[in-house]
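Report on the following structure.
Just one protein chain is left out here, and the rest sit where they should.
Letters A and B name the chains as they come in the text, with residue numbers starting at 1 for each one.
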Amino acid sequence: MKRTAYRLADIAARFGGCVLGEGNTPINQVATLDSAQDGNITFLASSKYRAQLLTTRAGAIILGDADAESTSLPRIVCNNPYAYFAKVSAFLNPLPQTLPGIHPSAVIGEGAQIDPSAQIAAHVVIGTNACIGAGCVIMEGCSIGDGVTIGADSRLYPRVVVYHDCVLGQRLIVHSGVVIGADGFGIAMDEGRWLKIPQIGRVVIGDDVEIGANTTIDRGALDDTVIEEGVKLDNQIQVAHNVRIGAHTAIAGCVGIAGSATIGRYCRIGGSAGILGHLKIADHVEISSFTLIGKSIHEPGSYTGIFPFSKYEEWRKNASHLRHLDVLADKVKILQKEIEALRRKD
Amino acid sequence: MKRTAYRLADIAARFGGCVLGEGNTPINQVATLDSAQDGNITFLASSKYRAQLLTTRAGAIILGDADAESTSLPRIVCNNPYAYFAKVSAFLNPLPQTLPGIHPSAVIGEGAQIDPSAQIAAHVVIGTNACIGAGCVIMEGCSIGDGVTIGADSRLYPRVVVYHDCVLGQRLIVHSGVVIGADGFGIAMDEGRWLKIPQIGRVVIGDDVEIGANTTIDRGALDDTVIEEGVKLDNQIQVAHNVRIGAHTAIAGCVGIAGSATIGRYCRIGGSAGILGHLKIADHVEISSFTLIGKSIHEPGSYTGIFPFSKYEEWRKNASHLRHLDVLADKVKILQKEIEALRRKD
Partner (left out) sequence: MKRTAYRLADIAARFGGCVLGEGNTPINQVATLDSAQDGNITFLASSKYRAQLLTTRAGAIILGDADAESTSLPRIVCNNPYAYFAKVSAFLNPLPQTLPGIHPSAVIGEGAQIDPSAQIAAHVVIGTNACIGAGCVIMEGCSIGDGVTIGADSRLYPRVVVYHDCVLGQRLIVHSGVVIGADGFGIAMDEGRWLKIPQIGRVVIGDDVEIGANTTIDRGALDDTVIEEGVKLDNQIQVAHNVRIGAHTAIAGCVGIAGSATIGRYCRIGGSAGILGHLKIADHVEISSFTLIGKSIHEPGSYTGIFPFSKYEEWRKNASHLRHLDVLADKVKILQKEIEALRRKD
């Protein structure tokens, strides 16, 4: 496929920033500093990678003020090179064009309203009274439950399942294998048997949310599970019933969030972290990977609970003391008293 | 949708308990204390939420003997309010009616036996000689392998996959994205290459089991993987080959259970916990979230292995000592000896 080329100056005209060097440099694709070729534009996100500027074969570079003179290659100088790069890449790599229409193998429920500009691919099932907005792309094998609403310009990759009555915003990106609105884990013990608590809430998702592959978001037990606008979820995240995730929070892969937890806005949660149920996490909280949050966090900041790894033999020696820290602390207390006694005598 | 209303007294007549206050109170839905409206019945699971009784706008409340007089609202007093609530909710929120028949887009293998009362949705594939019981609902896009048996009144949500020869009980609920009977992780190293061990066991699942979205249960290597009756599995759980999970055990999301582990009856396992292979866990064991069980547990009780989180700076200070606990313990030992020596001199 031949790619369209733009002049560096055209890119700066579109996205701002200041061109240094040859403005006629042709740009047809983005790349890393390492693998960039002629015609590629790359970026320097941090001064610590400056050394790579010497060897890159990129046609042009996006960089910040502090690095403006670190290279003589054609370049765009701007405030936030990574965000700038994101915009350029989105411009050079548009999504495939939407092909409006409904594939003949799709099964459309009674009363479903599908905007004529939407694309419904093969083997999709759309439930009764569902509503699919303008410009939506529902890829092959998706299952959209009865009464579901999906806002305009949302894209569901193949094999997404949305259970009945869930409400999805505009410009969503939902990757394959995602399950939205399955029953939350609600059970009550009754004379030696678990009774199921019907899960009658919904999942309500704001605009501009992205959801990674095989992530699951359960419907609420009674009230709704809510994902606010701009939230970004990576793959294989589990969001339990009645969780609320605040706007613009980003969560890395494999995180588990237990029922009724409330997470603030602009939080960042590392991979494989966990959050127990019914907790509240303030806005602007950062949680490390592999950290279990076992009580509410009321102040912004960084929180960690990683147990450090070591060579197996070292770990073995050290870990044995973890089960006896209490005894060790007691020993130290006794030693303190004994020394105090010796001193007094002295 | 207009909901059917029942009298509070009718509900008590059906499910027991004692009505206090107006028995004619109309009830059409369940709700939380907080969001309940006129016509809603809610419940008080614990006396610690009593304060909410003052502000709830619920039509009626289910509560225990101890709280019977904490409100003047119409109420049902019973032994186990949460279980009672589960029953009322199931009564007020019946599943959609089964629509018997096979969708024309479904593909049915030779020799498959599908009860005429079962519902087979669009794009389902049923393998040769599979057997689907009375009243089953197999939703769109499910794939049922050759020789699979599914007991009566089971419900498989969209896009469930069951590999060949697995045996599923009655009244199962299986959520979307679940994979039952994929190959266990069996490999043998042979001259620098892994050989695959064919996985020729099955998955056998008892009655009244619920399985959450995107959970995976691998088939046995030689013998079967077994999930006993009444087990409740949340989302994204991984059950490896030849695991056995005892009856009425409940497991929260993201738990990983390694090969040939045997888990007792009536256990409760918290989210993101792990259980190593070939272990045995007794009945009535409770395991905390985020805890790795690395050896067998022979006694009922609660077990935990959570590393506590803290502010990043505190964590950093403390975690550095974890790699040197052995040294710290040795120092304390030396101090004890030295003090002993000083004392003797003294």
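FYI, a contact is a pair of C-beta atoms (placed from the backbone, for glycine too) under 8 Å apart; a residue touches a chain by one contact, two chains touch by 3 or more.
Because the structure is predicted, anything quoted here is derived from the model rather than measured.
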Which listed residue (B:T56, B:S143 or B:T225) would be found touching the missing chain in the intact complex? B:S143
Quick one: which of A:E22, A:D115 or A:E140 touches the chain that's been left out? A:E140
Spell out, residue by residue, where the missing chain touches chain B. 105, 107, 123, 125, 141, 143, 159, 161, 163, 177, 179, 182-183, 185, 187-190, 192-198, 200, 214, 216, 218, 222-223, 236, 238, 240, 254, 256, 258, 272, 274, 276, 287-288, 291-294, 301-308, 310, 314, 317-322, 325, 328, 331-332, 335, 338-339, 342, 345
Residue list for chain A contacting the dropped chain reads 29-32, 34-35, 80, 82-83, 85-87, 89-90, 93, 103, 105, 121-123, 139-141, 157-159, 173, 175-177, 208, 210, 212-214, 230, 232, 234-236, 248, 250, 252-254, 266, 271-272, 289-290, 306-312, 315-316, 319, 322-326, 328-329, 332, 335-336, 339, 342-343, 346
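The criterion applied here is as follows: only the chains that are shown with their structure count from here on.
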So what's the Cα centroid distance for chain A and chain B, whole Å? 25
